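Below is one structure, written out as structure tokens; comments come after it.
With one protein chain removed, the remaining protein chains of the complex are shown where they sit.
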Amino acid sequence: MLPNVTPTDRYDAPTAPRAGRAPGGTLADRYRAVRAWTHVLCEPLVTEDYVVRSMHDVSPTKWHIAHTSWFFETFVLSPHLPGYRPINPRYAYLFNSYYVQAGERHCRAQRGLVTRPTVAEVYDYRAHVDEHMLRLLAHLAEAGVDDPAFGSLAALVELGLNHEQQHQELILTDIKHVLWTNPLRPAYLPRNAAAHSGGSAPVALDWAAIPEGVHEVGHAGAGFAFDNESPRHRQFLEAARVASRLVTNAEYLEFMADGGYHRPELWLSAAWDVVRAEQWEAPLYWEREGDGWATFTLGGTLPVAPAEPVCHVSFFEADAYARWAALARWSGARLPTEAEWEVAAASAGPASDAAGTFADSQRFHPAAIGGAAGAGAGGPAQLYGDVWQWTASQYTPYPGFRPAAGAIGEYNGKFMCDQWVLRGASCATPRTHARLTYRNFFPAATRWQFSGIRLAAGA
Amino acid sequence: MLPNVTPTDRYDAPTAPRAGRAPGGTLADRYRAVRAWTHVLCEPLVTEDYVVRSMHDVSPTKWHIAHTSWFFETFVLSPHLPGYRPINPRYAYLFNSYYVQAGERHCRAQRGLVTRPTVAEVYDYRAHVDEHMLRLLAHLAEAGVDDPAFGSLAALVELGLNHEQQHQELILTDIKHVLWTNPLRPAYLPRNAAAHSGGSAPVALDWAAIPEGVHEVGHAGAGFAFDNESPRHRQFLEAARVASRLVTNAEYLEFMADGGYHRPELWLSAAWDVVRAEQWEAPLYWEREGDGWATFTLGGTLPVAPAEPVCHVSFFEADAYARWAALARWSGARLPTEAEWEVAAASAGPASDAAGTFADSQRFHPAAIGGAAGAGAGGPAQLYGDVWQWTASQYTPYPGFRPAAGAIGEYNGKFMCDQWVLRGASCATPRTHARLTYRNFFPAATRWQFSGIRLAAGA
Amino acid sequence: MLPNVTPTDRYDAPTAPRAGRAPGGTLADRYRAVRAWTHVLCEPLVTEDYVVRSMHDVSPTKWHIAHTSWFFETFVLSPHLPGYRPINPRYAYLFNSYYVQAGERHCRAQRGLVTRPTVAEVYDYRAHVDEHMLRLLAHLAEAGVDDPAFGSLAALVELGLNHEQQHQELILTDIKHVLWTNPLRPAYLPRNAAAHSGGSAPVALDWAAIPEGVHEVGHAGAGFAFDNESPRHRQFLEAARVASRLVTNAEYLEFMADGGYHRPELWLSAAWDVVRAEQWEAPLYWEREGDGWATFTLGGTLPVAPAEPVCHVSFFEADAYARWAALARWSGARLPTEAEWEVAAASAGPASDAAGTFADSQRFHPAAIGGAAGAGAGGPAQLYGDVWQWTASQYTPYPGFRPAAGAIGEYNGKFMCDQWVLRGASCATPRTHARLTYRNFFPAATRWQFSGIRLAAGA
Partner (left out) sequence: MLPNVTPTDRYDAPTAPRAGRAPGGTLADRYRAVRAWTHVLCEPLVTEDYVVRSMHDVSPTKWHIAHTSWFFETFVLSPHLPGYRPINPRYAYLFNSYYVQAGERHCRAQRGLVTRPTVAEVYDYRAHVDEHMLRLLAHLAEAGVDDPAFGSLAALVELGLNHEQQHQELILTDIKHVLWTNPLRPAYLPRNAAAHSGGSAPVALDWAAIPEGVHEVGHAGAGFAFDNESPRHRQFLEAARVASRLVTNAEYLEFMADGGYHRPELWLSAAWDVVRAEQWEAPLYWEREGDGWATFTLGGTLPVAPAEPVCHVSFFEADAYARWAALARWSGARLPTEAEWEVAAASAGPASDAAGTFADSQRFHPAAIGGAAGAGAGGPAQLYGDVWQWTASQYTPYPGFRPAAGAIGEYNGKFMCDQWVLRGASCATPRTHARLTYRNFFPAATRWQFSGIRLAAGA
């Protein structure tokens, strides 16, 4: 009876968009492509799904699609497009996330309680912002400053697009949690279980060597990067090894079978408190099914596939797994530092060519490694896509880090406290959003992201 | 773009239904009328409104309309209609409120997190239940036992209809809170402010006398009543007086102006803790507007009208107001006990003839008393409709009270602890749901109901 | 090494004082006797015991002995003894409990964090107050107005003494909880387990009849009573029966063995929430010992004695037990209302002659009924002493109740919300503090008082 909103209807997309991959190449093309991908992600949702905030870390889909528009309105249109009029001035209050310098904002805890504007009205808001953004981008193109490497306004647009891509990933992780919270466990996109488990034979874990010495890490040169990836700088590293692939469900099940969740000596003190308080027994979304385990995915509840990378583990679990692995499997095993990860990954190919599972595939679940993987000449496999990889590094500024001036400077720097860095990208990340120097970060107990484990060890 | 669900479309109602007033008189007629009124109340809502739970006491509209159907399905159809098949067996889990003996139920705290079944699917569920209920009621009519006074199954249906009427009131009180929680403060049904303030001149407060002696209170005889209204029994009352009308906003503003919210000696100890913790300064939904006060109503934010009854006050505030009034206005003033209220009201006409504002009027806001009110021969005015009236009685069982057997026995009795009785009815109550012996009850700090104040005093 | 404070050293008591029983009869005699009993109760304590607050309801012993002195200082000495100088003006802030009109006070939550004044300094404070009180009482005696029935100042002193007796009971209930919180479970006064279990044979439960009609309840006439016991007034009661004795541990163990703590249908809704949240399985202080149960007492941990009255149960447990008993043992069983209790008890002898266990005996634990008990001509047994008895009455004001003027008026009235009345007295109550019309009251989940169960039933 209720015809569900189909957001892509309004974007006469003759061919299905890929996640933010611009066919042509102008900034306007890229703008259209990124914005359209948000709508593709929302296609499977019914109106009710857009409203709910199922836990502290989650935001309603409606909020995500409004907030990403608010970003362009606040930081691009209002200051830079003469005569721009907001569709509703109160939206600035409702859809600001945490930018203190951008004015008062609605309490995060109440995001899931706002029924109006409706989903349809928020799509109208998006259309209003898009119309004006495209007008502005046309001006930039005429003026020849639509290359983000040169124009500061174009750079701001590029930041907004990367911001939207981050929220695209959150739309997926958040709606997964929302749907799982429902005892009926509805699927986002039903999937054939047969398509789920990949990789028939296990792939041996190999190690990529890092030589002792001073290495350079961090972003430099052209191409977009967030401020927290700069400046490129030197770090002294001891000789070390980084695992050639991710830890699999089969390996993680060994840890569980060996009492992993019941042995305090494997856990950080704060981790053990959480394990007991939350009664953790397995990764998030896992539940017992007969003698084995099933896991809730965006394609519905499916058996845990042994060869797939373990996913939805916290830093605490990744760290405990590594301590266990050092005792039981690989002497000296631990998590890599973010510098070790980056140095090891630098020898592999770029994210744009990686074999991993990105959001673009619309699988939305990590896949088993292909038969040929391993630490070959190209370095470790499974670096990008599938799951983010927890590192042993707390998230602090690089030497010489300077956040941008003004409210935009609140983007990253003010969160550099008590978080842990993750590297790589996940099956919810658009491929064009992944890169070598990317620093993702979450608190140690976080599990609702597509986060997994890559090991490292001393030389 | 999103055509909003219009639930009454499916009920070919040639004339607008009145709140549960059956035109004809069979139980099936009454069933249709009560169920249709729920849909009338939902007419102004958009899909998003149905999903949200804005605080602990609130349930989403979607839950209300499903739960009331669950009640008929669980207690009437499943045990009594041979071959009845639920549309979805999981709904029994999702939509049970608190009936322990009716099986496991979904955690109340998560009611606002369930996006599926969708609103449309819940309306399908209602239609499924209605179809089978009407089939069953036809059987009852054929068998001549559709009079609730005679048939136990008919009595169960009547209980289900009264249950639905309670949830109709909750739909209104809950959606009012949901809409108010939204900083945009959307109206449920916009109303002209001019229509808001009624009663040009203040009406003097008079008193109805209650003679000393043994009085009878409680329900007896034919006609529906909840189990907690029985048995009818005797109580000794000292001579007393009950106010002829409700306390007005103008009178309550005097209390506020006299420092009412800042004088601990006027408050119960537990009340004072709440006043400070919640920083109460006025009734719920009031906010300062210039030098005066405005109040959020289902018709939008409107100025506080002096002659209207004060509304959305807790027992704590009603009690503090009475203490203040005893010092400042009417010596000996206090709240009436529920027995005093009932004895005083027994001398007035029945609720079915009362002049008060019921949900039927779709005003959804209390109105000022008409010019002619006062304690005439007919007893006190404003007894029913407008606002529920807090009493000085905690909610305990009547002597000889016995709850019904089975899960239905959980309806009332198990809540007889730390609640306070309210009498009368409010502007959100269907008129056919109000009666002399009705015992409403809520905790002392409750404010989101349409609750107000009637005073009493010693002789 | 640390010579423990022995508070009675300073009171040259040639013979051991009995709990507030004045040998002679002047108000000064009674003052000395009551105050000395507080010190007797503190004899077994070490300094460290005085400081701790083991849970929300508990106050440190040091606070109790200071607060009772503060009461005399604030309400008697400062206003009525010309030239009185407090030993330390800050004590008025530290030792005010909840009298808002007596000035600012220290947060209750921090009572257990105050190390100075030391215990010795608080005893100095007591001595200072005593010295001036006895001077004042000598003046009153000279003026011939030291009879509380005639002099308002003498009445205030009498109130202070009754207040101190209440805190004497709290000193015992609170230190019991403090010592039990300690995993070493130290005893207050070690006792021989053999002396513990009394009453060889079970005593049959009989019933005392209450006739239908208008009864008078409440305090009137001479003799001290708290304001909440007045005025004496009429109540209509249906014919009923009140049990001749208390419910025993043996009977309560039957309830437990019959799944009492696991059957939601026996519990009020709020009760069931507490049972699950707190994982109640037995009365407070009980713990499994082999196949049976032991209980922590002020005399140490002892086996649960079958014939002793069940103790340390909440209203919730008393109510659930009664529901179970109605099904399993005595049809129609329930808790008595406070009026029923008082009418039944009025036919028995006064508390001053009762056979029960009072604090005076220094047993500090309820005892089994003597062989001869039962509902004889003298009415029910075990009315006073042993355990307080939960009633089915919420604590509300009597018709016509008026609290005293000023801060003293905060004594009782402001707590008349969401509490339940207990009647009788316990093994921690001084005998001179017990009487027919006494209204004790606590919230429904309270268990650290010596509280038990007496049943009632319809006629």
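Each chain gets a letter, A, B and C, in the order it is written, and its residues are counted from 1.
Simple rule for what comes next: contacts are C-beta pairs under 8 Å (C-beta built on N, C-alpha and C of every residue); 3 or more make two chains touch, one makes a residue touch a chain.
What you are looking at is a predicted structure, and each value in this text was computed from that prediction instead of being measured.
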| item | value |
| --- | --- |
| Chains in view that touch the one left out, judged over the entire complex | A, C |
| Option from A:Ala392, A:Leu436 or A:Leu455 whose C-beta touches the chain left out | A:Ala392 |
| Touching residues (missing chain, whole complex) on chain A | 98, 100-101, 214, 233-238, 264-265, 267-272, 392-394, 396-397, 399-400, 410, 414-418, 443-444, 458 |
| Missing-chain contacts mapped onto chain C | 1-3, 5, 46-54, 62, 90, 93-94, 106, 110, 112-120, 123-124, 178-179, 181-184, 186 |
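Definition applied: only the chains that are shown with their structure count from here on.
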| item | value |
| --- | --- |
| Computed distance of Cα centres, chain C from chain B, in Å | 40 |
| Distance from chain B to chain A - Cα centre to Cα centre, in angstrom | 48 |
| Chain A and chain C: spacing of chain centres that average the CA atoms, whole Å | 61 |
| Chain C: positions in contact with at least two other chains | none |
